[in-house]
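To start, I am sharing the structure in question, which I have written as structure tokens.
For this view, one protein chain was removed and the others were kept in their places.
And now, subunit A:
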Amino acid sequence: MANTRIEPGVPITLQELYPSSQFYKEAVSLRVTGMLSGYSVETAIGVIEDGGKSLKINTQNLRDISFRVGSIYQFIGELHIEPNNEARTGRNVDGIDMNLYRKTVELLRQFLKEEGNSNMVE
């Protein structure tokens, strides 16, 4: 396996994906969660929705995962402005507490931001 650095999929909400957002960059690695509102077996393109926003996901690289409309899924992959975002991993997360998830992601960001400003002690 190559030792190239793999960027983590930064967890975001679909509401945070808009053109002027800090996360709206070509090929940025993201982790997105939403309810599967549609899926095409022919194209392997799925659409997830959360909070009134939707996002297309290219699932052609995913294995061992079955897609069921109405279930909640979480994907890690790279954002592509055109044509479709490509998922590297995906999993069914039915039962996830989305409110808790959103709040925790926000807390995590604050934690990382605060700790990122700390100086390393030799």
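In this text, contacts are C-beta pairs under 8 Å (C-beta built on N, C-alpha and C of every residue); 3 or more make two chains touch, one makes a residue touch a chain; residues count from 1.
What we mean here is this: contacts and distances are computed from a predicted model.
Matching "AP-3 complex subunit delta-1 isoform X2", "CST complex subunit STN1", "Proteasome subunit alpha type" or "AP-1 complex subunit gamma" against the UniProt entry of the left-out chain gives the name "CST complex subunit STN1". Residues of subunit A that touch the chain left out of view are 1, 3, 5-11, 31, 62-65, 72, 74, 76, 88-91, 93-97, 100-101, 104-105, 107-108, 111-112, 115, 118-122.
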